[in-house]
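Only one protein chain is missing from this complex, and each of the others stays in its spot.
Should a chain be cited, it is by its letter among A, B and C, assigned in written order, with residues numbered from 1 in that chain.
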Amino acid sequence: MSEIQKQQAPRKQVNIIRNIVLLGIVLGVLLPMLPQLIWSITHRWYFPDLIPSEWSARSWEYIVNPNTRVIRAFLNSLVIASAVTVIGIVIGVPAGKALGMYKFKLKWLVELIILAPAIVPSLAATMGIQVIFIRIGLADTMLGVILVHLIPTLPYMIVTLSGVFANYDPEFEEQARSLGANRAKTFFLITLPAVFPGIVTGSMFAFLISWGQYILTILVGGGRIITLPILLFSFTGSGDNSIASALSIVFVLPAIIILIVTSKFLSGKSSGMGGFGSI
Amino acid sequence: MNMKKVLIVMLLLVVTMGGTLWAAAQQEAQAPFEARYKTMTWDQIVAEASGQKVYHYMWGGSDTINNWVSGFYANRLKTKYNITLEMVPVTGPQVYINKTLGEKQAGKDTGGAVDLVWINGENFKTMRQGDLLFGPYADKLPNTKYVNMDAKAIAYDFGYPVDGYESPYGAAQMVMIYDSAKTANPPKTVAALLAWIKANPGKFTYPALPDFSGSAFIRHLFYYANGGTDGLMGAFDEKKYQEVAAKFFPMLQELEPYLWREGKTYPESLPKLNDLFANGEVYFNFNYGPGDAAAKIKSGQFPATVRTFVFDEGTIANSNYLAIPYNSSSKAAAMVAANEMLDPEVQYSMAVERNSWPLIVNVGKLPAEWQTKINSINMGPAVLSGAELSNHTLPEMMADWLVRIEKDWTKLVLQQ
Amino acid sequence: MKKFSILIMLAPALAVIILLFLGGLLLGLLQSVNYMPIIGLNDFSLNAYASIFSDSQFLGSLALTLGISIVTTLLTIVFSIVTALALRQTFLGKRLVNFLYQFPITIPHLVIAIGIMLLYSQSGFFSRIATNLGFISTQSEFPILVYDDLGIGIVLVYLWKQIPFVGLIVLSILQSSGNDFEELAHSLGANKWQTFRHVLLPLIIPGILPASIICFAFVFGSYEVPFLLGKPYPAVLSVLAYRLYEDTDLSARPEAMAIAVFIAVFVSILVLVYKKVIKNVSGRAD
Partner (left out) sequence: MTSVTLRNLQKTYDNATEPAVKDLNLEIKAGELVALLGPSGCGKTTTLKMVAGLHDVTEGEVLFNGVAVNNIKPEKREVVMVYQNYLLFPYMNVEDNIGFGLRMRKVPKAEIADRVGKMLKLVQLEGFEKRKPSQLSGGQKQRIALARALIIRPKILLLDEPLSNLDAHLRDEMREMILNIHREFGLTTIFVTHDQEEAVLLADRIALMFDGVLQQYSPPKEFYEKPRTKRIASFFGNHNRLYGVLQGTVVHTAIGDFATEQVGIPDGSKVCLVIRPQSVLLEHSGANCIKAVINRIIYMGTYIRYRITVDGNEWDIMGDPHPLAGYEEGKEACFTLPKDKIWLIPETLETQETPERI
């Protein structure tokens, strides 16, 4: 009896520590997201009140008011991030396959070049390239913004996909061909499903990196291409907590949708998160 | 992997890019507007403006102003002149100055991104000296007849001659802001304020320069150190500057320990100060817009007990302007937009809808109907009357002084 | 034939990165030495570098940026391991906690920067709670956690974002081989601490080093969060660089470019050193 108690005591202790860590995770994750919910419907909330003294829908009226173009900025952000993602997939799948499945000369150099933008901040390159963008008319255009957003997104897309392709057995494709599937069928029925989790994870990275981009958008879009981060920035600077909060809630919505959709792909082995180990 | 498809998509991408470049390279065949506008009638300009799109770059941190510009003002331009006005919210004037400057450097002399800017002071001077502005155009605007264009505070922007390269838009005057619930009797002179700061440590600060408002506040202390505006109104004078600076900077350094966070840091912008003030962390605030405090009461940012005052010796007044970059592709529409800003109805709306006060137009010059309407505006207890404001104005120094003060402030105060 | 098709597969990606990224860096480098005839810069000079390296503001920014990056990276490593160890076990509500844990990966930095500001600033929620509980009487007494000298608010945002990112990698390492190795170590006589120290840690660390390097580089070069939550002086390098780039005086641009080039070179050297060290230490050359 006493021995059993002796043995259980440390286990309980471990559980307590674990529970503290778990509580830390829950609170740590949730707390920085809660104030926005309250602030977005606040009219007056002065220090040191714990709850607002007056509530109002002002911020949400601002959001839906077509004059303020929040909705348009939202759509702009959506178009840009989606385009970046699609182009990222189109460019990333072949590159990921090449890097994941084949050995070739100077592969290390190719890997280095492709990874470079994930490590070296894109701000440096974008500041350098802006003057050329102005000259060739890409500045202040959607296309220009999409192009610079590709810089920081491509490495993540390709690394994720190459991780998936590295675990992919090309003999499945051969088997399918020998069973009578043509190239297209093989691609859609065999290759695509096999690398799909990687595409989902890579797309998620690409979309979110583009979605959260401020400095590259302002540099190349020059303010003319108004995205949500640009609106958000002008309000975080103005001290209007209510509108900044409402905007940040709008800003976070797609992220939450994406998370719900991709959650199961994130933790699995097939996600290609392991690709980051190859750097 | 389906290589052909990938290639096709890539090809499409290249073609799209190329197409955009080609389109951008296609310049308008017609003679440029800047070569013709001087001989055009206003009606011709209005006609040419129809269908044009104006990118209006301005500070975008106020929901009321954003709403008004993108709503009332943009709608009016659309219905009245078929001009599309796109407000581009930015964090500060350096965004569009740098942008235009960059375009000039890159040789993009037409089809620039910026068509109309909200500007004044040293920023105007920078753009003017960099040959970044279109003009002179202000004299072509019919509605300037409502404005005392010859008044020194309008014809000179921070002592720098406007020369028609920008058109007035709103009047500004520094007002001090306090919460009557916390400070019943605010110190109404600079000397009294300095004494108050020392008696109430940690309850006062100002935004770090080169913040627009922080810089304006500091200039009041500069005048105070000089004992008035004498000798400061002309071009920059190194000897005079050194003389005043010898008193001014020690005064600021002496003040630092009594400031919020003992002057170790400063809020980096006016909005940060607004936040500190709204939450009672500091007891004073100030703003270049005498009506701004009332707007913030309305939006809930400030308590209803907030009031404003001006120093007995006066506060600095100046004007806000609109200007058109040299490489704008919609100069006609930008001119129409700038003119419309001085329309009596628009000015009235500015006062009522966005607490813009006082108005730049001379109310006496307006049609009688608008005179009565404007005179009957009740801005509420947090806004001083036009007379109270106009009886306590101080002139601006020329921008060179400002630049020097800001530079030395960073060195001698912030970085100490 | 195969060589050719590999080249085609890589071509689009390489084209984008070489043209836009490396090209951009090169243009930045040219502008930093004041040489870019296409925009009228003809006088090659290293003045910009001389001036930033002798500028105390730059050195202050460098120190701050390094400090923030190092502290963030170290804390990320520690907390990602701690949280992953806790999440690995089975407990009630595991699915929910796991879901929450993945949350930060998708939430943009900006949103959390605002949240951290609303929580930790002197007028923030925690300060209000402390005041209401009577711990402090005015908000000035609340510790300065945002807009502070040390960049604590900035670090908090990055930790929020990065711990789960690295933590998920730790978790996958633990799940793929950690359990067996751990059991083995126990059966060979290692106690809990020894198992962690000699078995789990050596398994985890090489696995998360690349991610940590990415985190470090990201923090070192990012703009948004320090702009929102940092002090005006000293500002982190990227904020300083952009401020100079935005300066209405075009002559500040070479300095802005010089700082950007410095950031790029610094981070590159760091990664190369890391690769070298990894090669020597673990022999897992690849």
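Rule of thumb we're sticking to: a residue touches a chain if its C-beta (ideal position, glycine included) is under 8 Å from a C-beta of that chain, and two chains touch if they have at least 3 such contacts.
The model shown is predicted, which means the values in this text are computed figures rather than measured ones.
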item	value
Residue of C:N42, C:S56 or C:S187 touching the missing chain in the full complex	C:S187
Absent-chain interface as seen on chain C, which is shown	90, 177, 180-181, 183-191, 194, 198-199, 202-203, 206, 282-283
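The definition used in the following text is that only the chains that are shown with their structure count from here on.
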item	value
Contact graph of the chains (line, ring, star, complete, other)	complete
Leading chain pair when contacts are tallied as C-beta pairs	A-C
Computed distance of Cα centres, chain C from chain A, in Å	15
Residue numbers of chain A (touch at least two other chains)	47, 90-91, 94, 97, 131-132, 135, 147, 233, 241
Per-residue multi-chain contacts in chain B, two or more chains	1, 3, 6, 10, 95, 105-107, 272, 275, 279-281
Chain A contact footprint on chain C (complex, rising order)	2-3, 6, 8-10, 12-14, 16-18, 20-31, 36, 38-39, 82-83, 85-87, 89, 91, 97-119, 123-125, 127-129, 131-132, 139, 160, 164, 168-169, 171-172, 176, 207, 210-211, 213-214, 217-218, 220-224, 228, 238, 241-242, 245, 256-257, 260-261, 263-264, 267-268, 271, 286
Chain C residues touching chain B - in the complex, by the definition given at the top	5, 8-9, 12, 39-40, 56-57, 122-123, 138-140, 144, 147, 149, 231-233, 245-250
In the complex, chain A residues that touch chain C	17-19, 21-22, 24-26, 28-36, 39, 47-50, 90-92, 94-95, 97-99, 102, 104, 110, 113-114, 116-129, 131-132, 135, 147-148, 150-151, 154-155, 158, 204, 208, 211-212, 214-215, 229, 232-233, 236, 241, 244-245, 248, 251-252, 255-256, 258-259, 262-263, 266-267, 269, 273-274, 276-279
